[in-house]
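Removed from the display is one protein chain of the complex; every other protein chain stays in position.
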Amino acid sequence: MPGKAPVKKYITANEAVAHAARLARVEVIAAYPITPQTSIVEKLASFIASGEMDADFIKVESEHSALTACMGARMAGVRAFTSTSSQGLEYMHEMLAYSSGGRYPLVMANVCRSVALPWSIWGDQQDAIQQRDTGWIQLFTETAQEALDMVLQAYRIAEDHRILLPVMICLDGFIQSHTEELVEIPDQESVDAFLPPYDPVVTLDVDDPHSISVGGFGKHYAAWRKEQQEAAERAKEVIVEVGDEFARIFGRHYGGLIEAYRIEGAQAVLLTMGALVGTAREVVDEMRAEGKAVGLIKVRAFRPFPAEELRQALSQVKAAAVLDRDCSYGYEGALATDLKAALYGLANPPAVLGFIGGLGGADVPPERMRYMLERALSVKKGAPSSAEFIDL
Amino acid sequence: MKLRNVSKEELYRCSYGCAGCASVLAVRLTLKVLGRNSVFVVPANCISTVSCYYPQAPFFVPMTVMAFAATGAALCGISAGFKRRGREDIHVVGFSGDGGTADIGIQSLSGAIDSGYKFIYICYDNEAYMNTGIQRSGLTPYGATTSTTPSPCFENRPKKDMMRIVAAHDIPYAATACTSYPLDYMQKVEKASKVNGPTYIHVLAPCPTGWGFPPERTIEIGRMAVESGMWQLMEFEGGEFRITHTPRRRRPVAEYFEAQARFRHLRLEEIEAIQREIDASR
Partner (left out) sequence: MREKVPGPTSKAGSIPTKMGSWSTVKPVLKGRCTFCLFCWIFCPEGAISQDEANKVVLFNYEECKGCGICAHECPTKAIKMAEPEPRGGE
């Protein structure tokens, strides 16, 4: 079909995300500058300036207001977008919980960056991980293409009437945000076929007036929270369903809640999230070529947590090495903890070795990935595992 | 505007507000002007506390509770959304208390005015954090005791001048009012509703519980605030301030103070000093 072919371009994941927001026909954007997110909203501003996009850009005075304004736009019944990083995400914290409890289908891109102090503008995932319990669906991406595709999918997931929860698409600062990759930018018609116009539910409707986002005592409060938990659990199915439908239209499939890579017969498996998966994939290929039984699991959904999928994938594995780009101080990396909880009760669970690395933008080179997998291969069953900092 | 022509429809009923609450009255009066084609954003304050507990919903128009610091930004987002949908006819109203306006919400309010979106931000001012138990706010007047400025250490800073703060943003329309002057207030709400941009109304709302006076005196106390010069009714429009009501009689500020428990500790010389300041500012 002439004029409908997707365009291929070398762009950063930030630019890819901006294209996704444009293609999603977002009508209100509210954002505040912060490195390494800023080029997303700069690109959106240029789309609006050039007439390629028809939207209101609210230039707010803070991230707290950015997320609030997006929530306001949803209350008025229109699709909204924001993006942020690090301190900005921290500053949004109150509104993150507010918007999920209010059941607003917000979508944001978080360009993962370390959190001060110590001050650093470089990448890790501490910012996103610290928002784990705010009720947002958190999906991590590996490439610029996946970031674009997942922002489009996020609108379908969030706005699904079975879900009505906000979705945060995480991409890694600099590795994704500032690195150009070849990206296929879908055409508008195909996106329109995939993503229908927003059909709002929780709104300020003068023709059907409600007090929305109100409060309640014990029993009522608990009932709303239970509904929220049920919706978050239901999101596991919807994320898979939407991913499958996306693949049918666009031909790209990312594997649902997790992507298992070469885990058949693996003795040791490395688990991680985000852009470092790319390096890990190469290391697994190399070690497999050497005859070593290793595999990789890319955790795509952090919330809802794919506990059942991980139990199944790891039921025959001897040891799992977890690379966290975050730390829950006084314990260990968050993914390691969640994985251990997911494996609890398995008849013959794998040992879990926690590694913390890639903090503050530190590179995690292939040798380090190999080291983690070698450690996992040689671990004795039931060996204690406390988090090891691998950047030092 | 005449009393006989004011809408008889009651669109705010059966809140859990205290008997004689002027803030509740302010909501009621606002809705008499704006009617059903309006939506309300109410951050943490007395009005959300007395209006938002399921299943009681005293607002007969759409409303949302909002985070304390977020009123201005919510108004922008909603206003932008309605604009996108071609529904700029809907009045988008913020109803925030003094702390939510002058303290925790001042940044968001500033950003919202700066954005240029159309909304009416109403600050109902009962001069302290009443809903949490009468703590001092940036709008507590000099000389008042609160639970965080207990006697003898009464509030020793002047009330923030919100009108000059919003005026410094070149806001198209702003006004002060008092619930004891309902027609003046309602006229200002009506005027604000016709402005295609951000507007701000600061309405003094006497609080029997927090100020320490019997509930039947709510209207009288507000009148005394204006007659004593502790509060002025004015407008800011086209870059100019204008007094909209000059009291026929000027009342000594001592009478206003005597009527309320929160000023009882003031000594004669302190009252005289305040009186001199009021006289000098007229």
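Observations, loosely collected:
Per-chain numbering from 1; labels A and B assigned in written order.
The definition used in the following text is that a residue touches a chain if its C-beta (ideal position, glycine included) is under 8 Å from a C-beta of that chain, and two chains touch if they have at least 3 such contacts.
All values reported here derive from a predicted model rather than from experimental measurement.
Of the chains displayed, those contacted by the omitted chain across the entire assembly are A, B.
Touching the missing chain, out of B:V24, B:A44 or B:A225, is residue B:V24. From the set B:E220, B:E237 or B:E270, the residue in touch with the chain omitted from the display is B:E220, counting the whole complex.
Remark: the omitted chain is touched by one listed residue; of B:L34, B:M63, B:L204 or B:L266 this is B:M63. Seen across the whole complex, the unshown chain contacts chain B at 3-4, 6, 8, 10-22, 24-25, 28-29, 54-63, 182, 208, 214-220.
By the touch definition given at the top, chain A reaches the unshown chain through residues 101-103, 164, 201-202, 208-216, 220-221, 224, 227-228, 231.
The criterion applied here is as follows: only the chains that are shown with their structure count from here on.
Of all residues in chain B, only 36-39, 41, 51-55, 57, 59-67, 69-70, 72-85, 87, 90, 107-108, 110-112, 114-115, 117 touch chain A in the complex they form. Every residue of chain A that touches chain B in the complex is listed here, in rising order: 27-28, 30, 55-56, 58-62, 64-66, 68-78, 80, 94-95, 98, 102, 203-206, 209-217, 220.
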